[in-house]
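The complex appears here minus one protein chain, its other protein chains still in place.
Chain naming follows the written order as A, B and C, and within any one chain the residues start at number 1.
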Amino acid sequence: MNPLTTESILHSFPLIIPEALLCLVACVLFLGGTFRPGRHLWGSVAFLALVVAQIVVSTTPPRAFASSEAARSALFSAPIWLDSYGVLIKTLALVGGMILVLLSWNEIDDHHAPEYHGCLLTIIAGLCFTAGANDLVTLFLALELISIPTYVLLYLPRVEATAQEAALKYFLLSIFSSALLLFGFSYLYGLSGTTNLHGIIDAVAGQDLLEARVVPGTLIVAVFMVVAGLGFKITAVPFHYYAADVYQGTTTPCAALLAYVPKVAGFVALVRVLGFLPYNLGAERGFGPMATSQVSMLLWILAAVTMTTGNILALWQTNLKRLLAYSSVAHAGYMLIGLAVAPHINFRTGPTALIRAGSVDAILFYLAAYGAMTIGAFAVLACLSSRERPVEEIKDLEGLSRSNPGIALLLALFLFSLLGMPLTAGFWGKALLFLSAFMVESDPTALDGGSVARWFRILAIIGAINAAIAGYYYLRVIAAMYLLEPRPGEKPLPRPKLSPALVAVFACAAITLLLGVIPSLLSNRAQKAAEGKVPVATLPVEQQQAER
Amino acid sequence: MNPVPLQHFLVVGAILFALGAIGFMTRRNLIIMFLCAEMMLQGVALNLVAFARYRGNLQGQSFVLFIITVAACEAALALALILVLYKRKNSLDVSLWQELREESEEPTLDEEPLESPPETSAMPHLPPAGREPQKKREETSHV
Amino acid sequence: MFLLNFLSSGLKLVFVDQWPLTLAAVVGLLAIYLLLPRPRRLPLVWGIAAGIAALFAVVVLVIPPTRLSVEGVIFYVCAVTAILAGGLLVTQRNPARAALSFALVVLATCGMFVLQAAPFLMAATIIVYAGAIIVTFLFVLMLAQQEFPSDADARSREPLLATATGFVLLGTLLYLITTTYQHPTLQSHLDEVTAGLQSIQTLVQQQELGQSPSQEDLDRAIKENMAKVTAFEEWWKEQHKTSEGDPPIPTDPLGQALYDAEGAFERQKANLGRDDVSLVDLEAALDKIRAAAEIHLGTLRPHVATSGESGRLRPWIESICQATTRIRKLREGTPTTEDRVLGLSETKKQLDDFQEVWQGSVQKMTEPNRTLPETVRLSQALTQARTRLTEQLDRARGDKPVEFKEIESDLDQVRTAAVVARGTLRPRTDFLSDLSGPPASLMPGEIRRDEYGRPHLPAQNSAYLGRSLFGDYLLAVEMGGMLLLVATVGAIAIAYRKPTPRATPANVMADPAGRTA
Partner (left out) sequence: MSEVFSYLWLIPALPLLAATVTAFFGPRFLKHNSHWPCVASVALSALLSFAVFFAVRGTFHEGPPPLGERANTVFKTYYTWFEAGTPGTPDHLQVGLTLRADPLTAIMLITVTFIGLLIAIYSIGYMHDDPGYPRFFAAVALFITSMTLLVLGDNFLVLFAGWEGVGLCSYLLIGFWYSKPAAAAAARKAFLVTRIGDAGMLLGISLLWFKCGSLQYDAVFATLPALKAAQATEPWLLTAICLLLFCGAAGKSAQFPLHVWLPDAMEGPTPVSALIHAATMVTAGVYLVARCTPLFSAAPDAQLVVACIGGFTALLAALIALTQTDLKRVLAYSTLSQLGYMFLALGSAVALEDGAEQPLVILAVTAAIFHLHTHAFFKALLFLSAGSVMHAMGGVIDMRKFSGLKKVMPTTRWTFLCGAVALAGLPIFSGFWSKDEILAAAYEASHVSKPFGGVYIVLFLAGLITAGLTSFYTFRAYFMTFEGEEKIPHEAGHHAHESPPVMTVPLQILAFFALFIGLILGPTHLFGGFLEKTPDLPKTVEEGHNWILMLGSTLFALAGTGLAYYFYLLKPALPALLATRLQGLYQLSYNKFYIDDLYDFFIVKPLVGAADFTRIFDKVVVDSLVDVVGEMPPLVGALLRPLQNGLVQYYAVTMMIGLTMLLIALARS
């Protein structure tokens, strides 16, 4: 046995210290909860665990290898491969986790708090695992580490019929979609003979499929099934159906969680499995006809259909959570643009820096921006809602600017960001994605005679039109808050007291504004991460530097 | 050379997978739906084992073990969830859970009330249990 | 227009080319549709008949038995049982019977696991599914015992739409599977070619190291391989016969590779008597066949393409051989000054080109920091040869005598070093450890196979599976443990929900009616 392989497996354990920590604390919560209830106690333990994990993530230096041989060996045999892209995703996961813990602080009663927070920690750990997964098995288990506690979370805080229905729907469709995903995984393994993700990509990319003009049918099945299975997580149309129903039925913090965590996980997994990260594959080692035809066509269609359907369905909604659910579907569509574009920009370096920053990092930026604004919007609803005066419909918000100017302003900020107004994070996210679609240059030597560029411009235009349509329903909410008086006879919404949930709102607002005003804060890092990706056939760039 | 080629296993795997999917989509009993989802996983497992043999390494087999693990987790949760849901509606019918939908849509109801067809029994020589409730009631009354 | 084309070709594919699949799918659809529970369904006999027909169609048309052996019989028994039980699960009104059908599906699948050398999995699946899940579900069934046929069991949701969707998907899947993996013959031909390729490679290596292989070796290698290629091509033509007759030059890559290879063998056969058989030509031709056929078989191997890098160097090594010959001619003949200058400068250019190509390959294949003795030797030889050539070129220009002999030996050294160094260009990465079996990047010929030609799995593969789990998949095992823990806690939390005191703010959402006791 190659000693390097053993070493690489052993050395991947230090990489998962944050996840291990989270799992450990989750176990403590599960166990401790049987002795002592208390949402403040266990909430702060969970928050602390996330903070410590974040500190560990941000202080861990990039992994150094004894030799480049070892690095290679790790790339192809370790269950975890943590590049800087993965580290950024972990940060997204942990920060998002902190906000979610704050948000659900008072939503859960003392008795269920330990289980709730334990499950939440497990979910975040699963997301962190997803960020670094380098093996189909690890990836699958990481995704399940997200799904299975989610079923519990959906059920725990509320027991009325709608909440049960939401949990049931999510559970059933989720196991259905994970069966699809597994079917795809099984064919990926069959094609390449390995469960290692880089090995699979190498196998697919290594064959000169372009020249052979033969794409094994099983490869198509595999990719489509994987996209379908993960499409459920990112709420791509037509795998989005559960979203509106489940968000409506469950509590607001759970809806926020569902809108954020599975989406991040799905996109990261798609990026990993479809292998867009190894930019350096280069033209001669291209993804073959897969990249230029089927996969990107599939993603193109998914992107166009997803954003259009999401936006159009949102137009009708009067229920706020349903509206946000469809809006999250639409946003998944925008992000799919980046995914569809990715294989087309990887191969070239363009005249401007943004070309390299074109897609994968645009997705990352958008995920962060989207997380902040969507969780923020949900958090505002959670803060406002009370037993006496639940906030469910748009009309419940009428005249909010009179009774609650501050919180109305924050909600307006989130909605404007979702709409893509300048000076908010959402604007930059959209701008980067649409730009990346414009950056696809026509390449007359390509298989399709250079029509790809035209198609992607059309996609960008569809995106722009969708962004215009989206204005309509976000503005309806804003109009209700600012242009309408509170209905007579209705008690005005109470002013939210300072609570962890309010802190979560402020945190989201801060991120939304910060990313809107100083996008370079994240975009530069994302770009570097996307550039410092791991080429398959050559030495990992980061490790080269580490060796010197 | 090869007595049972790889593709035969794959075909069986795909059939199991598709049958499971069909069952999941049509059957309204929560338990049967869950069993059908498990059958889809059986199809996947068969694929993986066949590929493992074809490739000559054990990674596919290891993968199956993890699928079984996850299936067990899902089963535990499914059990708990179904129990609770049954308590609420006193039925295992998944179609009873359609409270959450677009506001404009009417609830989907079954067109005709379910009646036991007593005399025009389709297959007298294959009387399935639960098909003829009358008889059953008599039996219980005897006891 | 495009749509019309698409439709017509699609229809042709469905009803003409793939009629067995279509037949099986349609009959299967019919069977499931007729059998699905609903208030007024046709007599069951129709459905059962259709089901049997579908099963028959699948066994005979889609997965026809090649040669019946014990293994084959077991396979068919298990497969038919699995499919039947699966159909029963889907169409069964009584949930308890459905659960038992599922148990049967599991058992039948386990039978197939054994056939595929997975005894441990068989045991594990039976224990987990039959032992845990089925029992649990029977337990639930008892809880949910119905006095009357309920809506849940006696009705189906969207029977036609769902069944049609499922079977269209199944048909597509089967089509894609069979078009990818339907070539057992292709596989055997490929194995033949691979073996031939190895024999030729041995000869090539000999030749490159300067030992010319014996004439009868060459003769035998060419003739044997030529027979293999011709047989392969015949079979391939048979497969792709069209009504219009064979095109003179096949358009698909594999056909083209075969065609080219035949040409190459013809050429080299003609050269046999003389001394200039180009084995490299043959090697390249066979390699092309292998690559094209592997893609057809859906067998992609990591790093196959990069290992082709060493193949890319072959012509360059040949060019050095040519250079040696040129120098030798210069030494033996009586060249004019111009001839000498010309010959030397050409040689120098060839060396420069070679060095460039070599460095490119090294950069691609090995890491910059990795220095292998073979590589070092080659670069030393190259430097020496080039320095000497530069010197001698000056001398030749000055019309001084030139040390051809030294140049010749330098070139020989370069060639020998290059042949050796070329071998180092192979990828060295393992895909996962060998705990999980041979890595996927092994060349087909390097995998141990059993008497049926299937890859050999270790005899104690349960033991190996254990090692794999605690080697490559150690982390995954830990994660699985965590999952089980969460699921247990979750199941308890769901089923046994602690009563919540009214006072806490969390109660805000809960309605009293919704509380489970």
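One rule holds for everything that comes next: a contact is a pair of C-beta atoms (placed from the backbone, for glycine too) under 8 Å apart; a residue touches a chain by one contact, two chains touch by 3 or more.
What you see is a predicted model, and the numbers here were worked out from it, not measured in a lab.
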Touch partners, limited to displayed chains, of the chain removed from view: A, B, C
Identified contact with the non-displayed chain, of A:161, A:203 or A:221: A:221
Residue touching the undisplayed chain, where the options are A:41, A:297 or A:514: A:297
Interface residues of chain C (partner: the chain not displayed): 6, 9-10, 13, 157-158, 161-162, 165-166, 168-169, 172, 176
Touching residues (missing chain, whole complex) on chain B: 21, 24-26, 28, 33, 94-95, 97-102, 104-105, 107-108
Absent-chain interface as seen on chain A, which is shown: 168-169, 172-173, 176-177, 180, 217, 220-221, 224-225, 228, 232, 237-239, 241-242, 244-245, 293-294, 297-298, 301-302, 309, 311-313, 315-316, 351-354, 357, 402, 405, 421-423, 428, 431, 434-435, 438-439, 460-461, 464-465, 467-469, 471-472, 475, 479, 482-485, 517-520, 523-524, 527
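We adopt the following convention: only the chains that are shown with their structure count from here on.
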Separation of chain A from chain C, taking each centre as the mean of its C-alpha atoms, in whole Å: 32
Chain A residues counted as touching two or more neighbouring chains: 137, 141, 144, 148, 151-152, 155, 161, 164, 190, 193-195
Junction residues of chain C - those touching two or more other chains: 173, 177, 180-181, 432, 439-440, 472-473, 476, 480, 483, 486-487, 490, 494, 497, 514, 516
In the complex with chain A, residue positions of chain C that touch it: 173, 175-177, 179-181, 252-253, 291-292, 294-306, 363-364, 367-370, 428-435, 439-441, 471-476, 479-480, 482-483, 485-487, 489-490, 493-494, 497-498, 500-501, 504-511, 513-516
Contacting residues of chain B [partner chain C, same complex]: 1-12, 14-23, 25-32, 35-36, 38-39, 42, 45-46, 49-50, 52-59, 61-62, 64-66, 68-77, 79-84, 86-88, 91-95, 110, 112, 114-117, 122-123, 126, 128-131, 133, 136-137
Interfacial residue positions of chain B with respect to chain A in the complex: 10, 13, 17, 20-21, 24, 30, 33-34, 37, 40-41, 43-44, 47-48, 50-51, 54-57, 59-60, 62-63, 66-67, 70, 73-74, 77-78, 81, 84-85, 88, 94, 97-104
